[in-house]
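With one protein chain held back, the other chains of the complex are shown just where they sit.
Take a look at chain A:
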Amino acid sequence: MSDTVQFDTALTFSLDGERFAIPVGHVHEIIDPLPVTRAPNADPFAPGLVNVRGAIAPFVDLRRRLGMGPAVVGETSRVLVLDLVVGGEPTKVAMLADDVDEITDTADTDLEALPELGVRWPTHLIRGVARKDSSLIIVLDVDAAFSPTPTQMLRA
């Protein structure tokens, strides 16, 4: 999987009080939360499936991977429908965000490496952090953050 999207424009969203950024090129649409069909014996990271305008998409819970508590659907919750390439297959993936903030420009040069200490999420899922208006935006490594778990890849 290669990430060819230029890191010029990104969409920021919130998870558990933190701001994350994902390249807009990966964002297909933003929709209201919708019912999730639970898949039996599924990885908690991909607990079910949703119907996005007549197409079935896997529903992923990024909080799981980032070591956060379970999501609670609230007033501001939105579902991001992402265009990803998973294991060589173009795949639409749905994920729940606590809030969708804004479209912002983060040039690659603004990226700072993560501090070694004091980070509570797995660093391999993150490309770096960008400073914006005195707050931190965590720029996700899309391929790593959304890849089906290695064990799932083996079983598939």
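We take it that a residue touches a chain if its C-beta (ideal position, glycine included) is under 8 Å from a C-beta of that chain, and two chains touch if they have at least 3 such contacts; residues count from 1.
In this section, contacts and distances are computed from a predicted model.
S.K.: I want to check something: the complex is missing a chain, and I'd like its UniProt protein name from "Ligase-associated DNA damage response endonuclease PdeM", "Chemotaxis protein CheA", "ABC transporter permease" or "Anti-sigma regulatory factor".
M.R.: Missing chain, per its UniProt entry: "Chemotaxis protein CheA".
S.K.: Which of A:Leu11, A:Ala46 or A:Ala71 touches the chain that is not shown?
M.R.: A:Ala46
S.K.: For the chain left out of this view, which of A:Val24, A:Val86 or A:Ala144 touches it?
M.R.: Result: among the candidates, A:Val86 touches the missing chain.
S.K.: Can you name the residues of chain A that touch the chain not displayed here?
M.R.: Output for chain A: 35, 37-43, 45-46, 48-51, 54, 56-58, 60, 86-87, 89, 91, 93, 148, 152-156.
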